[in-house]
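Can you read through this structure? Questions will come right after.
Excluded from the complex is one protein chain; the other protein chains are retained at their positions.
Per-chain residue numbering starts at 1, and chain names A, B and C are given in the order in which the chains are listed.
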Amino acid sequence: MNFNIPSLTAEFYLTTSPVLILCFGALVAMLAGVSRRLGGELVIYSVLLLSLVGALAAAVAASPGVETAYLSGSYLAGVLSRFGQVLILLVSLIVTLLFKATFLRDRFFRGEIASLFLMVITGMLITVASEDLVTLFVGLELSSIGLYALVGYLNPSRRSQEGAIKYFVLGSFAAALLLFGFALLYVSTGSLRLTEVSQAVPKLLGHNWVKLGVVFSLAGISFKLALAPFHLWAPDAYESAPTGLTALMATTVKAMVIILAARFFAGSLASVYEVWLPALMFVAAISMILGNIMALVQSSLKRMLAYSSIAHSGYMAIAICASSANSGSLPVAAVLYYLVGYTIVSLGAFSILMWLENKDNDNLLLDDISGLSKTHPWAAFGLAVCMFSFAGMPPTVGFIGKFFVFNSALINHLTGLVLIGVIGSSISLFYYLRVIVRMYMADPIQLPTQLAPKPSLLVAVVIGATVIANLALGTVLPEAAMKWMVETSKEVAAAPGSAEDSQSVSH
Amino acid sequence: MEFINSHILSITTFVPLLTAIAVLLSPALSIARWVSMGGSIVAFLASLHIWFYFDAQTAGLQFTEMHEWIPSFGIRYIMGVDGLNLLLIMLTTFLTPLILLSVWHLDDKKQKAFLSLFMTLECGMLGSLVAFDLVFFYVFWEAMLIPMYFIIGLWGGKNRIYATTKFIIYTFVGSLLMLAAMIVLYVLHFQQTGVYTTNLLDLYGTSAEYSTQMWLFAAFALAFAIKVPMFPFHTWLPDAHTEAPTSGSVILAGVLLKLGTYGLVRFAIPLFPQATATFAPVMVALGVIGIIYGALTAWMQKDAKKMVAYSSVSHLGFVVIGSVAVISGGAALSAEALTGAVYQQINHGISTGALFFLVGCIYDRRHTRMLADFGGIAKVMPWFAVMLIVATLSSVGLPGTGGFVGEFLILLGTFLSSPLAGATAALGVLLGAVYMLTLCRKILFGPLENEENKTLEDLTPREFAYLTPLAILAVVMGVFPNLFLDKVRPSIENLANNFRNYKIVAEAPLESNQLLGADHKEMGH
Amino acid sequence: MVSIDHYLVLATFMFLCGTLGVLFRRNLLMVLMSIELMLNAVNLVFVSGSRLLGNLDGQVMVFFIITVAACEAGVGLAMVIALFRRYGTVDTNFLRVLRG
Partner (left out) sequence: MLFWLILFFPLLGAFLNGLVLRKASPTVSHVLGAAALVAAFIYALITYLQFMGAGGQAQVITGIDWIDAGTFKAPFNFILDRLSGMMLLIITGIGSLIHIYAGGYMHEEKATYRFFSYLNLFVFMMLLLVLGDNLLVMFIGWEGVGLCSYLLIGYWYEDDKNAAAGMKAFLVNRIGDIGFLLGIFLTFKYFHTISFSQLKDMILTAGANLNGEQLQAIGWITLALFVGACGKSAQMPLYVWLPDAMAGPTPVSALIHAATMVTAGIYMMTRLNFLFYLAPDTQMVVASVGAITALFAATIALVQYDIKKVLAYSTVSQLGYMVLGCGVGAYSAGVFHLFTHACFKALLFLGAGSVIVAMHHKQDMREMGGLRKFMPVTHFVMLIGVLAIIGFPGLSGFFSKDEILWRAWTGGDSYHIQWGLGALAAVCTSFYMVRLLMLTFYGKNRSDHHTQEHLHETSVVMWGPLVVLAILSAGVGYLNVPHILPFPAHLLFENYLEPVISIPPLVADHWHHLHAEYPHSLEWAIMGVSVIGMAVSSIFAISMYSDGFGKLAQSLGSVFKSGHRVLSNKYYVDEFYDAYFVTPLRDIAQFLWKIVDVVIIDGIVNGVGQACMLIGGLSSFRMSGSLHRHGMVMIVGIVCMLSVLFF
């Protein structure tokens, strides 16, 4: 028990500055929104950009050499946190910019929405930087509650309201499961700090409450990661939310939870993998199968991508499973690589969808993009690259990511999971190809409102950048990027409680 | 010269890719045509350079190039040539300009995209032929599917989407399993040596437990069997061929399918010799079934192109059995059969390529490929008849054409390995004649009754230009096979006699040129 | 002596009740209440754990949970009201547009 009030040094403020800047930005945006004069689109836009860019700069600048825990572990500054924060902030910034080019711009750039948006980002930043279950919970809920509201409120319609309510109810339900798990862990181990929990768990292995606690925590985390069978919210939420938010959900939320899961399982609980590995393997397998199979029959693009994201969560979960053994930081690095790749590809895909959508058609169906290659060849090209990348075809990042994941899994003898992953990938190719077939091999169809978006330099730059990053990470950059990931994930591997003897695999 | 010799493989492989980009950037189709033709000819000249500077005295790997790619995983950019891939490289670079010539007249809006995709495809094929690193190979192997997918899907016939989807998914499934097997092999090699590498030269000789080897071999063999395609994984092929445009069919039959048999010889067999010896009877059985089955189904086809497509199943059955003809109680492979298999790959590329071109010629004129719509064409298209008969004869393996040399050596070697298999496979020689002559007879001979056929124009100079080289080559390969076999002999004998502990030496020591400036430490383990 | 297990069992029971409520009540308000019940079960565990361990972390957690639950309730109720105002129903059966 340590009741010393931690001294808040300048260093602390510096490292937490991304969070603080965002909080400040959120406040400003909310206040500006009250005033009619100051609540204009441009002002809010500037506030959003400024706070996101500022936070990004702060996150990049804050360079802790070693992982440092502040507020008795409530805020953890280190390379992994920074990695997560930079990724989240970068994606949020791009999504914000993209909103400017969509039909939702007049709704998005309003005080209360922008404020909520920044709050959501804040929550994510907190989550990736926490080691303490309390902050972790608060961060998670901050981001979730904000998202519930945004989904329903940004562009209200019957669908989005329904989606928001479902997302909300199930999210709260899952939060309760997660909390229950935390509570059991707390009761069993006597601490809310992951480091301490992990030290206590090995002694309590036989204790059923611990297992129960781990399972419930896993359930909660699986929900956030949209792992089957806790995935059913995802298609509804993805489909009903405005596409910009869908992009956010598919990328930043996933990034946040993956980092959290890496800390939780690959880091703290790695040495006691018996209590969670079978369960995680189970959800990973189910996700890869169900996600891919259910994506086969979707007609809405966003819904299809939702199911596909479930499958991709499954692939990432494979790598987390692989980090159970004394495998060092490789699996975590692999999952981070996959995450970055997935984020880039999703961002590319969703930004194209965002750009194509209009007021009358904010949920594109597969049929709607028929003949896209003839009407918008570059958009079609970008989407095609994304689809091949999702499917894991070389020379895209999707392939290298999948290779790293399968590699780390097979090093740890998770052959069964890899086989399921292989089967799932094979199935997935079919529905990704359906998109390409529609775009390239079908003639344009007559829509009530034609998809005739205004050319936008910004969108072009974003799409171009994702395509280039995608191909670069698939061809020339894997080594450099992987090195970075390994450096980043060392922190997890080196975290107390994880395998001490993590030199190399020996059998 | 020094530079050229040490980078010739990269040049050969990536000139087509650069050409593809240049084609996309060309302002007009007429320029794009010349650009693509130029690029493909440069690639051909580069491969001729390889051919002439190739040292036929050694089984070693020549013109090797190595750069680090993902050094932390031991993945490298390794290229090399030996007798097993030399001929296929030549075939690829040789066929590409001819195919470009065959589409010279097409001028729809998408044609530029076609040329670009086609050059990309060439890069993919060449890359997978010269790559000597498992992952590096896999990248080309899979990336190649994408342009082919579009070529069938965008320029294909009525049922093209079904066909192209079937093609890509079928191949993809097999490939992914192979990827998993590759990683397992990589891990095994690490466990034995403590080094992570996907360098094929190092992986040869990785010993695995018998049962593991079985699974790994099965995964590799499945991937290649689908590509070949071997019975019963062949059904994607007739669909793909029927729907693909002529150019697509030619390259598909000419080179893409060969990558399956090449993969067997390059990867599956030497990597898993024990499993090869065990699985050889199964492979031979499937190959022989494929030969007979393909021939019989081809015979029943009413669509000329489908007939040629099924004939590929039959012909490649020969190549497969030739590749796994185990002799001396499993201690060695039959060098004769292996030579035949390597040779037959090229022959099949030439003869079936020519057949697809020829079917394309009459399809261009009549917009039908149904045998029933033809008959007596020899009267109005005598040169076409000459070409078709030459291609047919090469395809049925008449002595004096390349097809004979390949088929004979395969059958001989197979017979030495298993008389029953050899004798049964020899039936394929008969059945091959049955359907090919039926094809000839229904198209060329009989009364010229159909009014539309009476005004058909004989081969144009452009068609001559791309058919004549094939016809000449078919004969040259039949009469002077040693011209080609001399180049490949040491490599084949090395594999055939030493497949139990296969090693290839790189002629020039593989020095690692730092591609990414990364240092060489293993990390994360 | 009432051991910690008793609290845990009670909390689990409460949690299950809440779960059943979420699973089977068709009224959105009741569903929200059930979630609150689940959260309170969690609170019970934390409090009893804190008491057992003589460690205040659990208490702190409870405060946060209560706060977050309030936020959640706020957002949730807002949604329910919006739904009711627009469609005049709070029945979960109404929420069946999104499927597939």
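We adopt the following convention: a contact is a pair of C-beta atoms (placed from the backbone, for glycine too) under 8 Å apart; a residue touches a chain by one contact, two chains touch by 3 or more.
In this text the structure is predicted, and so the values were computed from the model without any measurement.
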{"item": "Which displayed chains the hidden chain touches across the whole complex", "value": "A, B, C"}
{"item": "Of A:F137, A:F182, A:F216 or A:Y315, the residue in touch with the unshown chain", "value": "A:F216"}
{"item": "From B:I50, B:C123, B:A335 or B:A474, residue that would touch the chain that is not displayed", "value": "B:A335"}
{"item": "Given B:G263, B:G287 or B:G376, the one touching the chain that is not displayed", "value": "B:G376"}
{"item": "Which of B:N159, B:T235 or B:N501 contacts the chain that the document leaves out", "value": "B:T235"}
{"item": "Candidate in contact with the missing chain, chosen from A:V47, A:A247, A:L372 or A:I427", "value": "A:I427"}
{"item": "Touch with the omitted chain, as defined above, among A:L154, A:L177, A:V272 or A:V486", "value": "A:L177"}
{"item": "Where the missing chain touches subunit A, by residue", "value": "165-166, 169-170, 173-174, 177, 208, 211-212, 215-216, 218-219, 222-223, 228-230, 232-233, 235-236, 275-276, 278-279, 281-283, 286, 290, 293-298, 307, 427, 430"}
{"item": "Touching residues on subunit C - with respect to the absent chain", "value": "19, 22-24, 26, 31, 92-93, 95-96, 98-100"}
{"item": "Interface residues of subunit B (partner: the chain not displayed)", "value": "166, 169-170, 232, 234-236, 238, 293, 296-297, 299-301, 334-336, 338-340, 375-376, 378-379, 382, 386, 389, 393, 398-400, 404-405, 408-409, 411-413, 415-416, 419, 422-423, 426-427, 429-430, 433-434, 437-438, 441, 444-448, 479-482, 485-486, 489, 492-493, 496"}
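Note that in this section only the chains that are shown with their structure count from here on.
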{"item": "Touch-based graph of the chains, sorted into line, ring, star, complete or other", "value": "line"}
{"item": "Centrality ranking, top chain (CA atoms only)", "value": "A"}
{"item": "Rounded Å distance between subunit A and subunit B, as computed from the means of their C-alpha atoms", "value": "42"}
{"item": "Rounded Å distance between subunit A and subunit C, as computed from the means of their C-alpha atoms", "value": "25"}
{"item": "Where subunit B and subunit C are represented by their mean Cα positions, the distance between them in whole Å", "value": "64"}
{"item": "In subunit B, residues with contacts to at least two other chains", "value": "none"}
{"item": "Residues of subunit A engaged with two or more neighbouring chains", "value": "none"}
{"item": "Of subunit A, residues touching subunit C in the complex", "value": "1, 3, 133-134, 137-138, 141, 145, 148-149, 152, 156, 158-159, 161-166, 168-169, 172-173, 175-176, 179-180, 182-184, 186-187, 190-192, 209, 235-236, 239-240, 297-300, 303"}
{"item": "Subunit B residues within the subunit A interface of the complex", "value": "68-73, 135, 138-140, 142-143, 145-146, 149-150, 153-154, 160-161, 165, 168-169, 172-173, 176-177, 179-180, 183-184, 186-187, 190-191, 515-516, 518, 523-525"}
{"item": "Complex interface listing, subunit A residues touching subunit B", "value": "328-330, 333, 388, 391-395, 399-400, 403-404, 406-407, 410-411, 415, 418-419, 422, 425-426, 429-430, 433, 436-437, 440-441, 476, 478-480, 482-483, 486, 503-505, 507"}
